[in-house]
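All protein chains but one are shown at their positions in the complex.
Should a chain be cited, it is by its letter among A, B and C, assigned in written order, with residues numbered from 1 in that chain.
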Amino acid sequence: MTSAQTPASSAPMAPDELFRRVEASFLRQGMMQQLGVRLLRVEPGLCELAMPYSDRVTQQQGGFHGGAMGALADIAGGYAALTMAPEGMEVTTVEYKINFLASFQGGELRAVGRVLKAGKRIIVTTAEVVHHAAGKISTCALMQQTLVPVAKTY
Amino acid sequence: MTSAQTPASSAPMAPDELFRRVEASFLRQGMMQQLGVRLLRVEPGLCELAMPYSDRVTQQQGGFHGGAMGALADIAGGYAALTMAPEGMEVTTVEYKINFLASFQGGELRAVGRVLKAGKRIIVTTAEVVHHAAGKISTCALMQQTLVPVAKTY
Amino acid sequence: MTSAQTPASSAPMAPDELFRRVEASFLRQGMMQQLGVRLLRVEPGLCELAMPYSDRVTQQQGGFHGGAMGALADIAGGYAALTMAPEGMEVTTVEYKINFLASFQGGELRAVGRVLKAGKRIIVTTAEVVHHAAGKISTCALMQQTLVPVAKTY
Partner (left out) sequence: MTSAQTPASSAPMAPDELFRRVEASFLRQGMMQQLGVRLLRVEPGLCELAMPYSDRVTQQQGGFHGGAMGALADIAGGYAALTMAPEGMEVTTVEYKINFLASFQGGELRAVGRVLKAGKRIIVTTAEVVHHAAGKISTCALMQQTLVPVAKTY
């Protein structure tokens, strides 16, 4: 029960413009501010975020909370998708699935979201969450996500 | 590529004892405290949590953040699983998948996690996230989750 | 990153008409014929299928193949969704996620798909796969699925 999707026509944006487009939405997310998340990188079909370790993002064993990794991956995938959405449109997450591979204390999490396919109706992304601490890099989680373009309401 | 799972033998606990077991872990989660989440109900194979609306859990349009719904569902499913784990053991989320159905402003989210199957090696749960406001109840998200029992480390 | 979905307006159909609508599509599926699948029940928002045990649907240990359970669940959810789609439209699976709980030999699998939410753009379903043999009933798999309505092309 599957069928082809036609690509969305999206006017190319300058790198700075693309970053600002994503940043304008990102800064409105109370939860991301609350958790201390920073927007690092925006390219066509890609978005990278960072979340420093703090007691705002821990689980019962003192490691990064799965919910924090899930939120970070969701947003990285979502903003990667936004870079491919037609101007004046936003995207909304239909669903995602995330596997947790490891949890760490201290340092910082980085999530890189990448668009796998941007259709007119459906955008599919993946995101990888990686832990950085003292020069060591370890994969923590892998997400696969489905989004739809929606009209911007603000 | 599937095979049967044998049920875990878990000594029955009194309701109060079960609530305290979950609460002891819950209160250690910095992120849940940070987001204002409350533990409402614990029964064998079930856990219910509440998250009030605040600017700590919003996305860019002012509704509850998908990441907040995801974290709430993950924890509700996780603590439902914990009620079925052998004493002295904890559980850890292997993966989950969540569909978002609607987002709302104001009011409160409630998540109910339920164990579908508790095996010795794998526990499978579902969780439903529902929005409560002014007497109106609306389903917001549905999650399906896989966990494993692990040794308690604290 | 979530937003509300408005329900699709779908003219009610008589039960017989609904069964025939689904059957007309079902009989065109070479793979379902090949695997010996039968259409059992169609109601608004629900579809039930049966798959008898045979060497056409086994894995290496002689039990029902996970791929067979996955296909059965996908189709049960898909045809449940079709009952809610506007007339003249079909549905196509965007994605699904399935947990395997047990595998059995002999008997018959039944899958029941149910619509959780039917929006104009996105339909969300769940399906449960159950094994029936010698009067014993056992849950084998649980699926959560996302579909979109699409124009009928035949």
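Heads up, the rule we're going with is that a residue touches a chain if its C-beta (ideal position, glycine included) is under 8 Å from a C-beta of that chain, and two chains touch if they have at least 3 such contacts.
All values reported here derive from a predicted model rather than from experimental measurement.
S.K.: Have a look at B:V22, B:L35 or B:V91 and name the one touching the chain we're not showing.
M.R.: Of the listed residues, the one touching the omitted chain is B:V91.
S.K.: Residues of chain A in contact with the chain that isn't shown?
M.R.: Output for chain A: 1-5, 59-61, 63-66, 69, 97, 99-104, 116-117, 124, 126, 139-142, 144, 146.
S.K.: List the residues of chain C that touch the chain left out of this view.
M.R.: Looking at chain C, the ones touching the missing chain are residues 25-26, 28-32, 34-35, 54-62, 65-68, 70-72, 74-75, 90, 92-100, 153-154.
S.K.: For chain B, which positions touch the chain that isn't shown here?
M.R.: That gives, for chain B, the contact residues 1-3, 74-75, 78, 91-95, 97, 121-122, 146-148, 150, 153.
As a working rule, only the chains that are shown with their structure count from here on.
S.K.: Which whole number of Å gives the spacing of the CA centres of chain A and chain B?
M.R.: Averaging C-alpha atoms per chain gives centres 23 Å apart.
S.K.: Express in whole angstrom the distance between the two chain centres, defined as the mean CA positions of chain B and chain C.
M.R.: One centre to the other, that is 28 Å.
S.K.: Enumerate the residues of chain C that touch no fewer than two other chains.
M.R.: 1-3, 97, 146
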